[in-house]
Structures are given as C-alpha cells and as structure tokens.
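Every protein chain of the complex appears in place save one, which is left out.
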Amino acid sequence: MKTINLTESTDWNFIEEVKKESGQDPSLCYQCGNCTAGCPYSNFFDYPVSQVMRLIQTGQKETILTSKAIWLCATCETCTTRCPCEIDVAHIMDVLRIMARRENKVSEKDIKTFYDSFLDSIKKFGRLYEVGTLISYNLRSGHLFTDSDLGPKVLAHNKIHFLPKKIRGSEKVAKIFERYQESLKKHG
Amino acid sequence: MANKRYAYYSGCSLEGTAVEYDKSVRLIFDALGVDYIEPEDWSCCGSTPAHTIDHVFAAALAARNLSIIEKMGLDTVAVPCPACLMAFKKAQYFMEKDETFKEKVNELLDEKYNCGVYAKSTLQVLYEDVGLDEITKRVTHVIPDMKVAPYYGCITNRPPKLAQFDDPENPISMDKILSAIGIEVCDFAFKVECCGAAFGVPKKDMVNRLSAKVISMAIEAGANCIAVACPLCQQNLDLRQEQINKTTGSNFNIPVLYFTQIMGLAYGYSPKELGLDKLIVSADNFVHSRLTKEQHELLKQEQEKGKKKEVKKQETQEEENP
Amino acid sequence: MSGLENKEMKIVGFLCNWCSYGGADTAGVSRFKQPTDLRIIRVPCSGRVNPLFVVKALLNGADGVLVSGCHPRDCHYSDGNFYARRRLEMLKRLLPFLGIDHRRFHYTWVSASEGARWQQVVKDFTEVIHKLGPLNLTREA
Partner (left out) sequence: MRVGVFICHCGNNIAGTVDVKAVAEAIRKIPGVAYATTYMYTCSEPGQDEIKQAIKDHNLNRIVVAACSPRMHELTFRKTVEKAGLNRYYFEMANIREHISWIGEDKEANTKKAIDVVKMAVAKVMQDRPLYSSSFRINKRVLVIGGGVAGMQAALDCADGGLEVVLVEKSPSIGGMMSRLDKTFPTIDCSICILGPKMVDVAQHDKIKLYAYSEIDEIKGYVGNYQIKIRKKATYVDWTKCTGCGACMEKCPSRNAYDYFNFGVAPTKAINIPFPQAIPKKAKIDPNYCRHFTKGKCGVCAKICPTKAINYEMQDEIVTEEVGAIIVATGYSLLDLEKLPEYGGGRYPDVISGIQYERLLNASGPTAGHILRPSDHIEPKTIVFVSCAGSRDKSIGIPYCSNFCCMYIAKQAILTKDHIPDSQSYVFYMDIRSPGKGYDEFTRRAQEDYGVKYIRGRVSRIYPKGKKMVVKGVDTLLGSQVEIEADLVVLGTAVLSNPDAAHLAEKLHISYDTFGFYVESHPKLRPVETNTSGVFLAGACQGPKDIPASVGQGSAAASKVLALFSKDMLESDPAVAKVDINKCIGCLKCVRTCPFQAIKDKELRDGRIVADVIETVCAGCGVCTSTCPCGAIQLQHFTDNQLLAEVNALCLA
C-alpha cells in the first residue's frame, strides 16, 4: 500500500470541478458505504463507489479518472436512490466519465469502444443499428467473436434487421453531433 | 381515456431485438383504447453512451424527439424502454432546472424544445391512466399454470426524483396489473436489482453473473416465468440465458416475457400476434395451457363438484364408521 | 452580499420576540451570512405590528418593510399572528393605493429554530428590494 501525501497530491481544483459539473456536493458524503453496499457492480470495481466518493473528497484526480470503476458503473441508480445524504452519486459517476474522456484517461477501452460504436451508429443512421454496432465494436475492440454465440439464436427468431434503417432526418441528428463539436472548439 | 392522445416513442431496441415488445404494446394500447401516434422521423434518445460524452449533448439527442412531439401538439409521450424514458426524463429535468443548460441544448437543435412534454413509461400509462378496472374488463383468457416474477429492472422507477412513479424499492404497479388479469404473482425480492444493463456486449461475464442472480431469485420465489418491462432486461435474461448457464454452471430454462405479452395472452391474442416466437426460451407451454374464461369456469365447477363428492363420500364414510 | 459597494437599501424588519427574533439570533449564532441592509425592531408579537408602522416607515424613507412572526398555530400568545395575518394581508392590498409597490412589504413566519430559513428570507427580500431600487413615491405613484 502506498502512502498518499495529502499535502502534495490533493487536487483542490478537481474537487471544485466535480462539484461544479455535477451540481452535487461531495462533502455531504459521510462515508456510510450504502452506495457500495447496494451497487450491483461492486465486485467488479477496482474502487468501490464509496471509495470513489472518498477519492473525490481527497482530490485524488488521477486515481479516479484512470479507475475502471467509473466505466463499469451502469447508472442503475441504486446508489442515488439509497444515499442518505441525497447525493446523486450516479450523476457524479457520469461526470467522472466525461472528465476521463476529456482528459484521455479512459481505462476501460472496451466499454468506451462500445459506446463509440453505438454513437457512430446514431450519427450515421439517426437510430441504433444493432448489428452494425456489434460488428463495429468487434472490429475496433479486437474481440472478433463477442456474442457470436448469440447470432444463430437471434437469426432463428428473426429478431434483427441486417440492414440499417436510416431515418429521413438522419442529417439532422448528425448535425447535433457537428454542432456539439463546433461548440467545443468555440468554448475551448 | 378517449380524449387523451399520446405520442408513442418505441425506441431503437423495439425495432430490433425487442420487436415483440413493440408489437405487444401496440396491441394492448389498441385493445384498451389508448390513442397513440408514433412521432415521425424520431431518432435515438442517446441512451447511456451519450451521457459519457457530455450532458448537454446527451440532452440534445433526447430533446430532438421531445421537440418533434411538442410540435405535434402533444404533451405526453409513452415510452416502453426505460433507458429511453430516463434519457427523456434527465433531459427534461436539467432543462427545466437550468435555463443556461436549456439554451445550450437548444443551440444544438434545429427546432427548439420548450420543455412541454412529459415522459411516462408504458407501465405508468397503463397503471395510472388506463387503470386496473379497464385492464381487468378486457380479459378473455386464463393462464392457470403461470406463476410470474415481476421484474421491473433498475431504472423503470428510479431514481424517485426523476421517475415520480411507484415505489423505488418495492414497486407494485406491474404486480397489480398482472394480478388484475388473473395471473399469480410471486413475492419477488429482486424486482429492481440490476441485470447488467447495457454491458452485455463489452462485459459479458459480469452481466451473466448479475442476471443469473435475478433468475435464481425468481425461481426461488416460486416463479415459472419472468415478466419484464425493459428490452435490455429481456435480452440479458432470455437471449443470454444459455450464456448464463455456461458461465455460472446453472441450468436455467425459464421464459422471460414482456408484461405486455402476458397481458396479450390474457386478452386472447395469438402467440404470433404477440411475437412469442421471438422468445429464445419458449413460453409455448403457457399458450397450450391457456383457457378461455368460460372453459376455465366449467373446469372449476367440475373440480368443485369432484371435491364436494369427495367430501360427501368422506362424510358418509364417517357416518358409517363413527 | 449587498454592502456598501452597491448602495445599501433601507429595510425595516418587525420581528416577534419569541419566534422570528429568536430565529434571527439562531442564524447569527450559526454564522449564517446575510446582506446588511436590514434593521430589526423587536416587538412582542407580530400581532403588535400596527399596519400604520409599515406605512409610516415607507413614507418616511424606508425602501422595504419585513414583518415576521411565529408560524400559524405556534404563536407564543395563542393567535396573535392570526390577527397579524389578517391585518397585514389587507395592508398588502392597500399599498398600491398609496402609490407603493406591494412587493416592498412582505410578511412571513420563521420559528426560533429556523436560522437557515431566516437567512433565506433576508436574502430573498433584500434581493427583491434591490431589484425595485430606492422607493421614490412620486415615481411609483
């Protein structure tokens, strides 16, 4: 276990940033652990949710943004629902993911890749094209056979369209993506 | 009911892997006289992935649809998929709360959204707006063997601040609907426990383990079938059931139906109409054991007679041998 | 905080001794920071506040008047605050006839334990008065 030098490593700006972007006050957390206790993903996290909250309180930016935990959170809202301090924990996790992306620190590449494939599909077609997303994910992630075992089942039950349904307004959706990119450039 | 018109936003999943949810919802809405119209040219709500990019951006993807609905002059959208529902509710919440946020979102849109649309889950529309009385009235069939575990999933009614419907820990709306159509509902403790959600693709093992727990608790509660209200839950529990069996060494074989499909069975629709053929774990046994109300009544009377006879027999026997 | 940097307004507060004055004390003990414009006059009960006091204050140079008593049903004197409510509500409706914006007068209820609520009341009312600006009787009439 390494010693954390709180004098040097506390990133006060980070604490403020999380507070500002999430609209939540991490100092309200008194570390009861209820979020961790209820989190269905605790077993898969490198840092349980309550420790993520603690890491925010102590300004350990690098540790949090490079953690797997923030990406394995599925926003199931159990933590938010049960927090006795009324902190929207799931929303804070969302903000941490955004920050990790922004700073290029995403540890769970597969999940990010999946999300990116998902969003690409929306950008292209306006709606989610499930097969395309899966293929795109498999290609990008290098896990070529993810869920290929499901293929025959899905096919047999005629559950999926092989061709994407492109909506008429797909350019309008693409425009949302473009305008967002522009706004980023504008506001830095 | 007659006056109210809903926008019906089916969402992407209901066009693909969850097409049977879409089919059954439409059938039930028609059967119960819910007036709905699909917004033209709707697009994806943005779902979870968009929220990892930026909240304004995510809200914009959702608000594009809400704005289309607003332009149609409608104020309520019925949403079968909880992920879409939450995307709409979140966009609405932040846009209403924060004027600058709203402006930023509208900057990304062609058509401004003025926050005039309220999103309701299909479950909420049926439970609150249609009501249990109407739901019961339409019943034509009985499925005597079905014991269902109602599985709401994690975000159908959570967090309460956004969902504003039913209890976040022990929801009862689906229980009540299923009871109202004559189905036996099990006391299921894992109603709102997460199944693994959207991580099916990138984190298969994790999802399999979580889903396995949900299924085993349903079986523990005495259920022989699971009712769901979410396409992701359905996919994780049904489509992945064999994966689950492989990963966790279990031996599950329990059908997972959308609650609207079960309603359809009670309303006498054919398995084909309800898309029961899309289920991976077959629910055919329930179709086979299904009886019309009249048949069921006859059967019951016969059974009662049988019982009475037996009782009489016993009584006479007792009288004979005191 | 409005301080001297953006010209203080003249705000008079009539507070009942048992609840609201205590609430203001609680806010002080808890160090709940507030704008500095308000000057407090202690009265035994909000029912002691004669509407004429409010009118006099406004006519004589105050920009706003705040009256605060015990919550209804929690009055130290049984129902003094009910009398207050009736009179003050009437006053609120009459003020426009005197050429005074009715928002310059506000009455509310704050208990002795509600320090945070008192802070909010002061912040909100001070903000309202700052938005309205100094009372100019000829202009508002």
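Letters A, B and C name the chains as they come in the text, with residue numbers starting at 1 for each one.
We adopt the following convention: a residue touches a chain if its C-beta (ideal position, glycine included) is under 8 Å from a C-beta of that chain, and two chains touch if they have at least 3 such contacts.
On a predicted model such as this, the values are computed, not experimentally measured, just so you know.
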(request) With touch as defined up top, name the shown chains that contact the chain not shown. (result) A, B, C
(request) Out of B:E111, B:E128 or B:E169, point to the residue that touches the absent chain in the complete complex. (result) B:E169
(message) Given that one chain is not shown, which residue among A:S22, A:T36, A:S67 or A:S170 touches it?
(response) A:T36
(message) Could you pull out which residues of chain A are in touch with the chain that's been left out?
(response) 30-34, 36-39, 42-43, 47-48, 50-51, 78, 82-86
(request) Could I get the residues of chain B that touch the absent chain, sorted low to high? (result) 167-170, 189-190, 217, 220
(request) Determine and list the chain C residues touching the chain excluded from the picture. (result) 1, 3-4, 8, 10, 12, 17-19, 21-22, 24-25, 27-29, 31-36, 39-45, 47-51, 53, 56-57, 60-62, 70, 73-80, 83, 87, 111-114, 119
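Here is the rule we go by: only the chains that are shown with their structure count from here on.
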(request) Name the graph shape formed by the protein chains and their touching pairs; answer line, ring, star, complete or other. (result) other
(request) Considering only C-beta pairs in contact, identify the chain pair with the most of them. (result) A-B
(request) Quick one: report the Å distance separating chain A from chain B, using the average Cα coordinate of each chain. (result) 26
(request) Quick one: report the Å distance separating chain B from chain C, using the average Cα coordinate of each chain. (result) 53
(message) Can you compute the centre-to-centre distance for chain A and chain C, using the mean CA position of each chain? Integer Å is fine.
(response) 49
(request) Would you pick out the residues of chain B that each touch at least 2 other chains? (result) none
(message) Quick check: what residues of chain A touch more than one other chain, meaning two or more?
(response) none
(message) Quick check: in the complex, which residue numbers of chain A touch chain B?
(response) 40-41, 43-44, 72, 74-78, 80-81, 88, 90, 94, 97-98, 101, 108, 110-116, 118-119, 121-122, 126-128, 130, 134, 137, 141, 146-147, 149-150, 153-154, 157-161, 165, 167-170, 172-173, 175-177, 179-180, 183
(request) Note which residues of chain B are touching chain A in the complex, please. (result) 12-13, 15-17, 19, 41-44, 46-57, 60-61, 64, 86, 104, 107-110, 154-155, 158-161, 168-169, 192-194, 196-204, 206, 209-210, 239-240, 242-243, 277-280
